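Only one protein chain is missing from this complex, and each of the others stays in its spot.
The first chain written gets the first letter, and so on, giving A and B; residue counts start at 1 in each chain.
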Amino acid sequence: MSGFALPSATLLSQSVLSGIFVGALYGLLGLGLSLSWGLLRLINLAHFAFAFLAAYLCYQMAALGVDPLLSLALLVPLFFAIGAALHWLMARFAVTPFNSLLLTFGLTGIIEAIIQTIWTADFRKLESVYGEHKFKIGVLYVPVPELITLVLAVALSFAVWAVLRYTDLGKAMRAAAEDAPIASAFGVNQKRNALLLAGTCAALASVAGVCLALSFTLAPSQMYAWVGVVFAAVMLGGLGRALGPLVAGTLIGVSEAITMAVTSPSWAPIVSFSLLIVILVLRPGRAT
Amino acid sequence: MLELHDLQVAYGAAPALWGVSLEVRSGELLCVVGPNGAGKTTLINAIAGIQRTRAGRIVFEGSDITALPPHRFCEAGIAIVPEGRRLFTGMSVLENLELGSYLPAAKTQRKQSLDGALALFPVLKEKLASPAGELSGGQQQMVAIARALMARPRLLLLDEPSLGLSPLIVHDMFAAIRRINAEGMSVLLVEQNVVMAMEVSTRAYVLEEGRIVADGAPDDLLARPEIQRAYLGV
Partner (left out) sequence: MKSGIVKSTPLIILAAGVALAFVPKLGLPAFYDSLLYLMLHWIVLATSWNILSGYTGYFSFGHGAFFGAGLYTTSTLLARYEWPFLATLPVAALVAAALGVALGAVVFRVKGVRGELFALLTLAITFVIGTIVVNTPLDGGQGVSLSAVPVPAIGPTQSSTFYLLALAAATLTMLIAWGIYVSKFGAGLFAIHDDEDAAEVMGVPTYRYKLMALAISCALAGAAGGIHALFLSYVTVGEVFTITVPLTVVLMSVLGGSRHWAGPAIGAVAITALLYSFTAANHAIAGKAMVGVILIAAILFMPDGILLRLQALFRRAPKPAVDAAHPPSQIAATSSAPRTAHSTTASGDVLLRVRGLQKSFRGVRALAGVDVDVRRGEILGLLGPNGSGKSTFINVVSGHYVPTAGEIVFEGRGLAGHAAHRIAGAGIARTYQIPRPFAHMSVLDNVALATMFGGAVGDPAEARRRAMTWLEFTGLQGKAAARPDDLNLHQRKFLELARALASRPRLVLLDEVLCGLTPSEIDDAVALIRRIRDQGSTIVFVEHVMRAVMALTDRVVVFNHGELLAEGSATEVMQRAEVMTAYLGKAHVVVPSSAQSAEAAHA
């Protein structure tokens, strides 16, 4: 274990910047999860599997010459359909929130097996035109893939926030999350809206997946590495709040980065999990 | 306007309504009174589409709406002010009212409906941006009624609007309800507070243990010995 060493200002700022980038990805991954849990009362562990599946598909299409960002045109509708289908199944069987956690865990295992069968357990890295470029702002390096992730995360989070806040559809979703029977008494078709929302969450997962493919090396077992920290971001940010995961994710990412720069990378996980524990113990009501 | 034919509702094995038949005529203010546990909320929820019925028919303005999915009842022209208000407490008062006019037909008249609601309950003007959960009981009741009016219904359902409110506020509430009815809205009111309900309504039914046991003009009903017996035991 390395000792406590204070890094240089440049190193620290670069760390903070990379913390912001990874935090943005936490936020993007957490967005769909938070909406699903907060507004639909379903905990979708398979969200991570969806993201990784999308990542692998993006990788595969890149190998066939398709630009990763272009592949979104195919992946987003595909995963929208998958997400809506999954929700339809769970609604049909009236699966409780806790059981949805278990069921989607099962689904995660299945998807992991599919990924491993097709792409094996070897590490895969997407080689894209974006990965080769980086900007320099002052002394700081800004890699393009990470920048794309940040832009997408911010744009999508704000878009969702705006829809929830200002559109009738968004208000209907929030109302139905609070009191579904009364919302339907005023004409809200919650069955249809839920399918829309579930599809959107899965579509968001696929966008996160593409960002993952751009910036990280892929391996099936890597799925689980994100679960803990993204759940932490979701709960810290408050369920069902569009900007929550982004803000909390960035907070966690930066704290982790600073911890890593000051001590050693292996201490990083303790940050997010300790925050999660503290939030749960002190203010459990806030997290639901 | 509204006819219930032999409506039966049961919760699992436990029956709540045993073949209720009644009618609401256009423009009248009808009340259904009865003791606790008589099935009043069940009745209102069935008419609003929130509660599924086991047998019987609900006919509204000539069409049978019994089999419609819950979210289509509002479209048909029925709006509810539920027992206990059931506002969307996490949302602002304005958002609650906007939700009331969620359907396209009501949405086009949203501005007028809002003006009308604020004219009826001026106190809400300063509260539009507040979260609905922060209002007092009486104010919440006003929001609940306004929300239902925003849907521009032809039949307004009220479930125990006086519950949990102090006598003075109840008085104002019923005055507002009377005004709404005077402007042409058909109202079906369900209440345990017999006094207030009978004062505002033109006709009343008495519901006891899931069955209609009496109906007629309020004054006649109150003088009847069986009503006195039901409420006072003597």
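Criterion: a residue touches a chain if its C-beta (ideal position, glycine included) is under 8 Å from a C-beta of that chain, and two chains touch if they have at least 3 such contacts.
Note that the structure is predicted; figures quoted are calculated from it, not measured.
Student: I'm checking contacts with the chain that's been left out. Which of B:Gly19, B:Gly56, B:Gly116 or B:Gly137 qualifies?
Tutor: Candidates B:Gly19, B:Gly56, B:Gly116 or B:Gly137; residue touching the omitted chain: B:Gly137.
Student: So which bits of subunit A touch the chain we can't see?
Tutor: Those residues of subunit A that touch the unshown chain are 1, 43, 89, 93, 95-99, 101-103, 105-110, 112-114, 116-117, 224, 227-228, 231-232, 235, 264, 266-267, 269-270, 273-274, 276-277, 280-281, 284-285, 287-288.
Student: By the contact definition given up top, give the residues of subunit B that touch the hidden chain.
Tutor: Counting only subunit B, the missing chain is touched by 12-14, 16, 35-37, 136-137, 160, 162-167, 192-195, 198-199, 209, 219, 222-223, 227-234.
By our rule, only the chains that are shown with their structure count from here on.
Student: Could you list, by residue number, the parts of subunit A that touch subunit B in their complex?
Tutor: 168, 171-172, 174-175, 178-179, 181-190
Student: In the complex, go through subunit B and note every residue touching subunit A.
Tutor: 48-50, 69-75, 79-80, 82, 86, 88-91, 95, 98-100, 102-103, 107, 147, 151
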